[in-house]
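Reading through the structure tokens given below for one structure.
The complex appears here minus one protein chain, its other protein chains still in place.
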Amino acid sequence: MAVERNLLEINNLKTGFRFGEEYHNAVDGVSLTLKKNEILAIVGESGCGKSTLATSIMGLHDPKNTQVSGEIIYKDLNLIDLNEKLYNRIRGNDIGMIFQDPLGSLNPLMTIYRQIAEALVYHSDMNEKQIKERVLELLNQVGIPRPEQIMKAYPHELSGGMRQRVVIAIALANKPPIIIADEPTTALDVTIQAQILDLMIDIQDETGSGIILITHDLGVVAETADRVAVMYAGQIVEEAPVDVLFRDPKHPYTRSLLNSIPHELEEGEELHVIHGTVPSLQKLPRKGDRFRPRIPWIPDEAFDENPELTEIAPNHKVRGNSWKHFHFEGEEK
Amino acid sequence: MWKTIFRRLLLMIPQIIILSILIFIIAEFMPGDPFTGMIDPNVDPAQLDVLRERYGLNDPLHVKYVRWVGNALQGDFGRSFNYKTSVLNVIGERLGNTVRLSLLSTILTYMIGLPLGILSGRYNDSILDKSVIIYNFVSFAVPTFVLALLMVYIFGFNLGWFPSRGSIDIQANTFWEQFWSRLYHLILPSITTAVLGTVSIIQYLRTEIIDAKVSDYVKTARSKGVPIEKVYSKHIFRNASLPIASGFGYTIVNLLTGSIFIERIFNYSGMGNLFLESINTRDYSVIFVLVLFYGILGLIGTLLSDLILMAVDPRIRID
Partner (left out) sequence: MGFLEVQELKVHYPIRGGILNTVQDYVRAVDGVNLTIESGKTYGLVGESGSGKTTIGKTIIGLEKASAGRILYEGENVTNKARSRNKKYENYNKDVQMIFQDSTSSMNPKKRIIDVMAEPMRNYFDYTPAEIKRRVAELLDIVGMNAEAMYKYPHEFSGGQRQRIGVARAVASDPKLIIADEPTSALDLSVQAQVLNFMRRIQKEYGLSYLFISHDLGVVQHMSDDIAIMHRGRFVEKGPKKEIYNNPQHIYTKRLLSAIPDMDPTTRESNKIERQRVEAEYDAQEAEYYDQNGRVYDLLPYKDDHFVATKPNSSLQNESINTKGEV
């Protein structure tokens, strides 16, 4: 198989937020690649830095209170070095973004048509007629019935699922090679969620774009992703092809998470609970294994001083060596 | 839309009737009448009673109310005992002055408030923003009469730059002379009103802009690659101005009510001053019409505000 060039390459990305005089890294040394035609899922619980990663790629942080370092390489450009004007050429044109709440992410005072058209005008010199044709084409593509009418509607006049289709249409407007979807189905009912996920996969088949799917929902991951990166406390703790991750998870966090999914229980059995809580950003340990306080029954020797993400099998990366010694509490290794 | 307006106007009729009855009753229970002030040893009390009888002051309440309504419907709102002329004439003379003063004050209020609100919202936590907050704080805390008196003292009395009382120079004859004289008289009171009136505009705009800046639709707009200036003009400002727009109905209505403090201190002969004088002289026919007028204006203001909101916010559609 020929080595395909990566669409996007992230190297040692750190995004820190300012608290008083100090910066604390919500994303702390993340390296990732995204290929054409691939869905890369980033999974983690709230506060793990997955959404910050998305906004860092889009360059949407407030520069006054944020510090971004590392590399985000796209077409030989390091996006981090771009100024606002150049970044605006990338946003929407090369990277499209889909947000969680479809009602909130649309401007309530603008018609659907104007909101989609707005994505086009800054990246092309289409005339009014061409823009209208393209908007209609997009609405058809995302499966909106009666696009001529819907175009003139305001966001509140549409259902949640229809709004999310509009948001997707906006992201697709300029046929970007990369799409970032941040919890795209979390606010939707399960039947609508299925439709939206199917739509995203269909669109990918058509356009061959690479999708970064950020979610907390392991079910969504299992249904859509090709590759998965699990994040904990600002770092990737495990990265693997989707079937490997669900069949043979290694990192203690991944295993714990998969174990706490609600399912039918035997008499006397309980759902797995992870000890303690996720530390707040300011209280993150600066070194050592960040998951260590959550698995106190694992002996100290099991943890590295500086756990690195290492490839334990082709395409399967795990952080540190604690996974080799990990067993659930009360269970023999 | 038209259905709503029609229904709301229809609803106003019983509201106005109830309001007028209430005010009429309250006015009746006020101690004294226009002749109370004439009591002195030289006037025969019997004479006053004759006068009271002649003006119908001794009639029962409902008779007086029905008589008043009957006259009002023919455009006769009674006579002012104080000015010895019809109430409508009295109010008419003052209304023009008040409208001129309020119009200029309102324009100045928005001219100061809008840019300050926008700037402090956009660059929040900057030095500029902090200065605006201090200005806001002070202008909110200072009582109207204190600022008004200071303005009169400094710019009218000490520096002598502007007239400190009245609404026009009696020597002004030609149209342009009158125009400039009026404007000249307006400057101090309208600036005072404007400085005091900016608080809510600045506060609303600032917080709305700060909220809108971090809203999801702004994130969406930015991730489309819309330049930041356009994000502000097309997304943030429009959404942030909704509460201001809805308040505009009341603002228009306020043009007609006038300010008691400002008009009094600058001795400006407008509606506010008239109201105060009528109370002092127990000129009930004027008070009654004024209060009713304010009440009706309040109702219209609410309606106007709702209509403006309907016009600017597609989410609000009655019917």
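Chains: A and B, in written order; residue numbering restarts at 1 for each.
As a working rule, a contact is a pair of C-beta atoms (placed from the backbone, for glycine too) under 8 Å apart; a residue touches a chain by one contact, two chains touch by 3 or more.
All of these numbers come straight from a predicted model, not from anything done at the bench.
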Candidates A:218, A:236, A:281 or A:295 - the one touching the absent chain: A:218
Options B:7, B:62, B:130 or B:315, residue touching the unrepresented chain: B:7
In chain A, positions touching the absent partner: 45-46, 160, 189-191, 193-194, 197-198, 216-225, 242-243, 246, 256-258, 260-265, 270-274, 277
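Please note the rule applied: only the chains that are shown with their structure count from here on.
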Averaged-CA centre spacing for the pair chain B and chain A, given as whole angstrom: 54
Touching residues on chain B, where the partner in the complex is chain A: 215-217, 219-228, 234-235, 238-239, 312-315
List of chain A residues in touch with chain B within their complex: 55, 58, 60, 84-85, 88-93, 95-97, 99-101, 104-110, 115, 118-119, 122-123, 154, 156, 167, 170-171, 173
